[in-house]
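Here the complex is missing one protein chain, while the rest keep their positions.
What follows is subunit A.
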């Protein structure tokens, strides 16, 4: 009995000590993200929140900066054959997975083959349709043979889903991911938080600088902002656009904004009347006031553009002016197309995607002067994906930044593009040729010229209206140093410190 009492007292003392312990270790960066993660399996990720994990826990063969550049990551170098159909990657020697095993060429091969498998359901799969075979002549070398010449192949490995996974851990990667990245996965409490700790064996010496990262899942923006202001968290990822002005007034908080190639668009389905007529699409484009749409839909946090190539990109066509509204010209085009008095159209907008909802509302007003009477319908997301996208004639939609110029454009604009037929059924043989040529282009100048031409063609014969690219905004406390927002909207925290 006495023993038991002493035991109980001991236990009480231990738990009391636990109560007194400081809440957080130093060097732990606490980040607020709005949504729960579906999966931790990089190949299957589809959400911005999941992409954050992909870049903290895993690495790719290469790394892209979102502005057209590509650098080594797990591959220390690569070479392409003259016909751009054979690509050889040399792996960085001595890279260890978090479980201590050495990275081998076989891991790369198995990772890519898994992405190519339809049953995996990776959205990166279509990008690797061009791969004919993968060979691993030795443990440090991977050779890809392609079906077509493809100049942007190295950039594909900087993509979000294309993280190199250990081939013996595919079955458990969704719940306990093991990678080669700067941080090691510790725990995930669904709906609450993800805990990561520093990888002491990270292959870049001196990185990462933080000891740990906590990703807190906080759906309500008022809660995120209160937590940032009181110091409960250090960084809010992807700050809601409507809170930016309020945050800027706080002297303890830094608001950091960068332009991305994430875009919203007014989708016009060329397989359906009246949008099968390019003059109708052009008339609608001519009516839209792009800077005004940036103000209304994004509270000013965006940049008017021609296509999904953002003005910050080296391939942006600077000779082409951003179109200004031309109501008379638009009316004339509509009359030529056989709609002198305009027409009635139903515009579908997805519920829960606020920028696209506001874009729809603004479009309704802007199209009235040329006689297009828009009936606005808000549709729940599930139904939107299943019944509206690719099937309705007129709707607003939007797409996340993609890491390479080819994967940003080809799937949408090429007549055989994987997303084209499920979006707007756009066909333009000239654009097809330009995009195919750009894939095989041998020099930067050649590539830049082709993409400049693409933008001019798309302005003349629009697939839909892409009025702007969005800004990505993060807010963090003053004591967070060495952080800058990424145009790809993921968090690069390798150089970040807390002071």
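Details
The criterion applied here is as follows: a contact is a pair of C-beta atoms (placed from the backbone, for glycine too) under 8 Å apart; a residue touches a chain by one contact, two chains touch by 3 or more; residues count from 1.
In this text, contacts and distances are computed from a predicted model.
A chain of this complex does not appear here, and its UniProt-recorded name among "NADH-quinone oxidoreductase subunit C", "Membrane protein", "Cytochrome c oxidase subunit 3" or "Glutathione transport system permease protein GsiC" is "Glutathione transport system permease protein GsiC".
Contact with the omitted chain, checked across A:94, A:190, A:300 or A:314, is made by A:190. Residue A:174 is the one among A:130, A:143 or A:174 that touches the chain not shown. Set against the missing chain, the residues A:67, A:101, A:169 or A:216 yield one that touches it, A:216. Mapped onto subunit A, the footprint of the missing chain covers residues 18-21, 23, 36, 38-39, 41, 44, 46, 117-119, 121, 123, 125, 174-175, 189-193, 216-220, 222-227, 229-230, 232, 381-383, 385-387, 389-390, 418-419, 422-423.
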